[in-house]
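All protein chains but one are shown at their positions in the complex.
== chain A ==
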Amino acid sequence: MPHVRSRSVTSLATAAEAGRHQREWFADLRRRVAGGEPFALLNADVPHEIFRTMDIPYAVSQWWASLVTAKQRSVHYLELVRQRGYPDYSEQYNSVTLGSAFDPEPEAGPWGGLPKPNIVVGDASGDVTRKIFDIWGHEPGVTFYPLESAAENDIPVNWWELMPHRWEEAVGPARLDLLTAELENLVRFLETTTGRRFDESRFREVMALVNEQEEWNRKTRALIAHARPSPLSVVDSIPSVMLPQWHRGTEWARDIAKRFYEEVRDRVDAGQAACPGERARLMWIGRGLWYDMGFYQRFQEKYGAVFVWSMYLAIAADGYIRYGDDPMRALAARFAAFSDQLYTPPWSSEWYVKEARLHGIDGVVHLVSDDPRGSYFTARALEAAGFPVIEIHADNVDGRTFDDDVVERLGQWLENVVMA
């Protein structure tokens, strides 16, 4: 496997602080779990807000997978999965984390290793996620709480306009009734198994903090969309958005979202640029390339091409905010169709076009991995709207799938299509 991997260079104070906080938080988490507190491992699309409200320590499966991958250990964990007889080519984003449960030396993992969870929660999306978590649930001392993944026939296209207040209309009552009921049951399950209380006023506070945090992200998104040249690239924005995203519902996360906004605003005011010679504004569609974050900066020097857009800030801006008097239903509305926002046409395709227009995008790089749906329609919609699209086929946590000629292909595309 010959691959040249590079580390990214980030310069944002909030990104550095978020990274520091993440390490401290994880060390504290390990202490708490070692001291006998419960520990939950949650899939990204699971309503973390319930665990936040009940002060049950948790970590996010995809965050752990991205850390493991950034530490170049994902193949090790996939081998552990394979050794148990399971496929190592299937839904790697979750199976990497499962692999860490099979590690005979967990403490050798990144940051001292992932503690053993008591509770894992995931939704039954696709054909494999539930199986993976269920297998985990058969490890001694682990209980798996599954949530459904439901689908709808007819949906209004303009979800990003409807979601903040008119989510009932966007998501539809069938899915909302289902997830609301599942969450009510989840609360009872957690009360019973952990002995912790679910306090309604605390829940409302958490929900309000989340909305505040994402509102700051919304303002930051607007700044970046309109500033020329771009004050930062996705290498800066991804950690500044995603690490706080895993802490949403805390004051720290809300406050750092605000500081992120201020830092970007100061950069814009000072005329600072990610790439002062900016000639092309690029959009990255797909999950982060965790094993090669330096990839995103590789096209700045030679071409003046800057990745100004990734889904992480944009979905924070559009995908989470939910207002309403019934907090449990509002929480269900945040997640009952969360991945549809990103992956299911027409929601996904129309949203990417809206975002490309908003950000003045010159070219779109589309990471196509096997599992997300709707790739063709995303590319088609962007191209129909006049945006050139190049596709790269690879898995975002399995570096073995990344072809060596991608950088060269992309360079040619920049020269011959985007800047021609």
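Keep this in mind: contacts are C-beta pairs under 8 Å (C-beta built on N, C-alpha and C of every residue); 3 or more make two chains touch, one makes a residue touch a chain; residues count from 1.
Heads up, the rule we're going with is that contacts and distances are computed from a predicted model.
Remark: of the listed names "Integration host factor subunit alpha", "ABC transporter permease subunit", "NADH-quinone oxidoreductase subunit K" or "2-hydroxyacyl-CoA dehydratase", the one matching the undisplayed chain in UniProt is "2-hydroxyacyl-CoA dehydratase". Contact with the undisplayed chain is limited, among A:29, A:114 or A:132, to A:132. In the complete complex, the hidden chain is touched by one of A:45, A:91, A:278 or A:355, namely A:91.
Across the entire complex, the residue among A:34, A:151 or A:417 in touch with the chain not shown is A:151.
Mapped onto chain A, the footprint of the missing chain covers residues 84-87, 89-91, 124, 126-128, 130-132, 134-135, 138, 146-153, 174, 177-178, 181-182, 185, 344-346, 349, 368-371, 373-377, 380-381, 384.
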